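See below for the structure under consideration.
As you look at this complex, bear in mind that one protein chain is not there, while each of the others sits in place.
Showing chain A:
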Amino acid sequence: MSTSMTASRKWRKPPMIKNSLMRWVLIFGCLIYLALAFGSFDVKWARVYEGLDRGWQFILAFAKPDFLSRKSDIIDGMTESAIMTITSTACGILISIPIGLGAARNIAPLPVYLVCRGIIAISRALHEIIVAIILVAIFGFGPFAGFVTLSFATIGFLAKLLAEDIEDTDRSQAEAIKATGASWWQWVTYGIQPQVMPRLIGLSMYRLDINFRESAILGLVGAGGIGATLNTAFDRYEFDTASAIIIMIIVIVMLLEYLSGIIRARLQ
């Protein structure tokens, strides 16, 4: 073979950072920073040792979930959470679709794009808890504040991902529809919608289970739902009831996850 003719040439993958001094400075810089950062934690191991025992007691208290003694409170809380989850997801999806269309650079004019991206940015910048605290102050305690919070959060999530999916659509399919003389809405419903529909349904299902989980948290700040029941149980030191509630939340979230998996697989 030709190896006897020419000297074999060495080959190595080119490094990501070309300048070798820069490369080593960055590597050592990161290592030193990490070491210092871990050092700053100031863990008192004696305190942790004591705490382990306390934590264990806590876990033991949870080992005997009590579904029955607060049964009606739990059912009320769950129903409230379910209503909150479903209404806020539906409402959020309905609002997200036009905003998502507006936030896709390939179909929206610049001013519309900027406004819609602005709405998404605001929705994403504020965490659900903060929004809920503000809305509880406005609407008072109860699930309505939770419903508005979750709808608002759904917009930031769904509109952003929908817009990105629209931006990733195949241009030629949309171009072909435009070439037939279709109007803008016909163009969207024929050239774009079929391409993004599976993802929109998948994301909506995903958001449904996020909203359910969030609804359990929002109760802690007074926005109703199962979280309120959970909070009450903690306040009363009824760890067995709290444990029952947490187990139910986990089971429901897993069921929703499983369901959305099935639906997404069917869509392909």
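One rule holds for everything that comes next: contacts are C-beta pairs under 8 Å (C-beta built on N, C-alpha and C of every residue); 3 or more make two chains touch, one makes a residue touch a chain; residues count from 1.
Criterion: contacts and distances are computed from a predicted model.
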Chain excluded from display, named as in UniProt, from "Ferrous iron transport protein B", "Crp/Fnr family transcriptional regulator", "NADH-quinone oxidoreductase subunit N" or "Phosphonate ABC transporter ATP-binding protein": "Phosphonate ABC transporter ATP-binding protein"
Identified contact with the non-displayed chain, of A:L26, A:L94, A:I130 or A:A176: A:A176
Residues belonging to chain A that touch the chain removed from view: 170, 172-173, 175-183, 185-186, 189-191, 194-195, 197-198
